[in-house]
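And now, subunit A:
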Amino acid sequence: MSVLLATEGLQMRFGGVVAVDGVSLAINEGELRCLIGPNGAGKSTFFKCLTGQYKPTAGRIFWRGRDITSLDPFAIARLGVGIKTQVPSLFDGLTALEGICLCRHSSEAEARRRAMRALERLGIAALANRRVGLLAHGQRQLVELAMVVAPEPDLIILDEPTAGMSAEETSRAADLIRELNQQHAIVVVEHDMQFIRAIARTVTVFHQGRVLMEDSAATVFADPRVRDVYLGKAVA
Partner candidate 1 sequence: MTISRRDALKTALLAAGSTLAAPAIMRHAALGADPIKVVGIHDASGGLDIYGQPMIACLDFAVDECNAAGGLLGRPIELINYDPQSNIQLYTQFATQAATKDKAAVVHGGITSASREAIRPILRRFNTLYFYNTQYEGGVCDRNIFCTGSTPAQNVQKLVPYVQKHWGKNVYIVAADYNYGQITSKWITKYVREGGGQVLSADFFPLDVTNFGPAISKIQAAKPDAVVSALVGGAHISFYRQWAAAGLKKQIPIASTTFGGGNESILLSPAEGDGIVSAFSYFQEVDTPLNKAFLEKFHAKLGAKAPYLGAELAMRTYIGFNLWAEGVRRAKSIDRMTVIKALESGISLETPAGKTTLDPKTHHTTVDVFVAEVANHGFKVLETFPQQPPLDTASVCDLAAHPNENKQYEVDVKI
Partner candidate 2 sequence: MKTVIQIAVALAAALLGAWLLPRYLELFTLINATVFVSMGLLALSLGLIWGFGGILCFGQTAFFGIGGYTYAVAAINFGDTTLAVPLALLLSTAVAAALGYLMFFGRISDVYMGVITLTTTLILFKFANSTAGDEWNIGSAPLGGFNGIPGTPPLNFPFDPADQLAPDQVFVVAVICLGVCYALAKLILRTRFGRVAVAIKENELRAELLGYDVRLHKLGLFAFGGFLAGLAGVLFANCVFVSPTMFSLSYAGQVIIWVLVGGIGTLVGPVIGCMLIQALTTYAGTLSSIDPNLLLGVLFMLSVVAVPKGLLPTASNLLARLRGRGDA
């Protein structure tokens, strides 16, 4: 299985603060990777470097071996990366279907077909003609997921997809992620432990801008240091 996305000594510095300090990791085709860590561990900053929203101050990012470090978000998206931000960003003025039809495609018909399929996959076909601005929070998250999935990207990156979701919605989201993982590689940035336990295979733990450890879910959850990191105790 070839490496889809890799970072090498990635660093992001804001003035004196080093939010991401030399992170190197690799995501393979079809993999499901979770990036976890307490608030302020550098997860979201790392996410924004991957999506091109931030230009890293050092280190490099590769996509299928090609250096994409300085690309703009739109160029990265075109490579086949679906991106869902932490705060749901949608086209409130348009209907769900109109918004999703905007995903890049060859023709109108093609776009419409993909949009309908994405809505059905997410089980929200009924919302097609509803104006997104008027939908409930959970529904909006699902519409955004549909928008990300429609162009059938190779990799989907999600930043705290379960934020603001009820326990029941979170578990449904977990099933959804596992189902999507059959077709797309997925990277999830999250700190909600129940959700991670439900979907995780490989887990990378962030702590103060560095990778604390990276291993299978079971090993990571058993490790006392992870518990200390979350409780804010100093860690060796």
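These made the cut because all candidates are chains of the complex that A comes from, given by their letters.
Throughout what follows, contacts are C-beta pairs under 8 Å (C-beta built on N, C-alpha and C of every residue); 3 or more make two chains touch, one makes a residue touch a chain; residues count from 1.
Just so it is clear, the structure is predicted and the values come from calculations on it, not from any experiment.
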Subject >> Among 1 or 2, touch partner of subunit A in the complex >> reply: 2
Subject >> In the complex, subunit A residues that touch candidate 2 >> reply: 51, 53, 72-75, 77-78, 83, 85, 89-94, 98-99, 102-104, 108, 130-131, 134, 147, 151
